[in-house]
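For reference, the structure I am asking about is given below.
A single protein chain has been removed from this complex, and every other one stays in its place.
== subunit A ==
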Amino acid sequence: MFNFHKDHKNLVLTAGAVFIALSIVVAILPAFQMQETEPIPNEKPLTDNERKGLHVYVTENCMACHTQQVRNIAMDNVWGDRPSIPSDYFYSKKRLDLWRQSPSVLGSERTGPDLTSIGERQPSEDWHLLHLYNPRAVVSESVMPSYPWLFEEVDSVSLQKDDKIVAVPKEFLNKPGKKIIASEEALQLVDYLKSLQQTELPSGNFGDFIPALEKIQTEGMSDGNQSGKLDGAKLFSQACAACHQETGKGVIGAFPSLVGSDIVNDENSEQLIRIVIQGYDARTDYGVMPPFGDQLSDAEIAAITTHERSSWGNNAPEVTEEDVKKIREFIATELNQ
C-alpha cells in the first residue's frame, strides 16, 4: 500500500491527483456549466463604445470598490428590481482580449454603491462626467478617487465643435478660466455605465428576495394602510439628491438650485411634474435632466415634489397623487396625437 511516510513519489502523486480531482468537481465542471448560459431574449449586447467603456472600467479597476451583483436578499433590493441571474452577465463577462480574461465585474467589496442598474438610477451623462471629473462636486461626502486624466483642460478659444464640455463648478477647477472637455475614454466609460440596466425578464418578475424580518413588518405597514404617506425626503435623497443635493441648492454651473426656484414654487405644479416625468433640457447653462417617469410611481413623484415645495424655505401647496396621474395621462395623449 501507499507508505506516504517513506515514499515521496506516492505522497506527491496522491496529493496532486486528489487535489486535481477535487478541483475538477468543485471548480472546472461548475465553471463549464455556468458558461453555458444564454442571454435573456431582450438583453441588449454591448455596443462598440460601451465595450470600450468596459475596458476603461477594467483598466481603472473599478471592481475594487464597486460590485455588480444584486444578491437575493432584501437589502440588495435597492440595487435592482430582481436578484441577478447568470444570463445577466452574458455580454459583459467575455474574455477581453488575448492578454486579459473575462472581467470580474461581480466584485467582492462595496466601498462604493453597486452598479448593476446605475444606468437606470442615474441616466444623466452630465452627472456621470462631472462625477468622474471630481466625485465631490456632486456628492460632497464621497471618497471615490477623481479621474482628471480622463479629461482635458483647454482654453475656450481652442474648443472644437464636437467637444463635450463638462460643466465643472468653479471651486473644482484647477486653473480658472479653462474649460474641461471629456476625453473619448470618459465618454465611452459613461456609455458603459449608462448601459448598466437590468433586463426585464419575459416572464415578468422573477425570484424573490429573502426578506429581513424587520423589513417585512415595516413594509407591511407602509404598503397597507399608510401608502399615502411615502417619505418624500428619503425618496428625494435616493432619486434627486445626486444632482440637486440634499440641500436643494444644486451645483452651480451643473445642476440648478431648487431653492426659491420659480418652477418649484409655482402655485400650479404642472410644469414641475412634467419636468420630473419627461426630463428637461431648456437651459444651456445647466446639464440635461433625464426623465424619471418610468422609474417613479405617481405617488412617489407626488411625495418628492411635495417635499421639494415645502423644504429649504420653499412654500407651495402640496402635490397629490391625483395631480401627477392627470398630468401623466395628459402627456400620454399629447404624445399620441
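Keep this in mind: a contact is a pair of C-beta atoms (placed from the backbone, for glycine too) under 8 Å apart; a residue touches a chain by one contact, two chains touch by 3 or more; residues count from 1.
Note that in this section contacts and distances are computed from a predicted model.
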UniProt protein name of the chain not shown, from "TctA family transporter", "Sulfurtransferase complex subunit TusB", "Alpha-L-glutamate ligase-like protein" or "Cytochrome oxidase subunit I": "Cytochrome oxidase subunit I"
Residue touching the undisplayed chain, where the options are A:R71, A:K164 or A:K178: A:R71
Residue among A:M144, A:I165 or A:A316 touching the omitted chain: A:M144
Absent-chain contact - pick from A:E60, A:E120 or A:E200: A:E60
Selected from A:K44, A:R100 or A:R283 as touching the chain missing from the view: A:R100
Residues of subunit A (touch criterion as defined above) contacting the omitted chain: 4-6, 8-9, 11-12, 15-16, 18-20, 22-23, 26-28, 30-35, 37, 58-65, 67, 69, 71-76, 78, 83-86, 88-90, 93-96, 99-111, 113, 135-136, 139, 141-149, 210-215, 234, 237-238
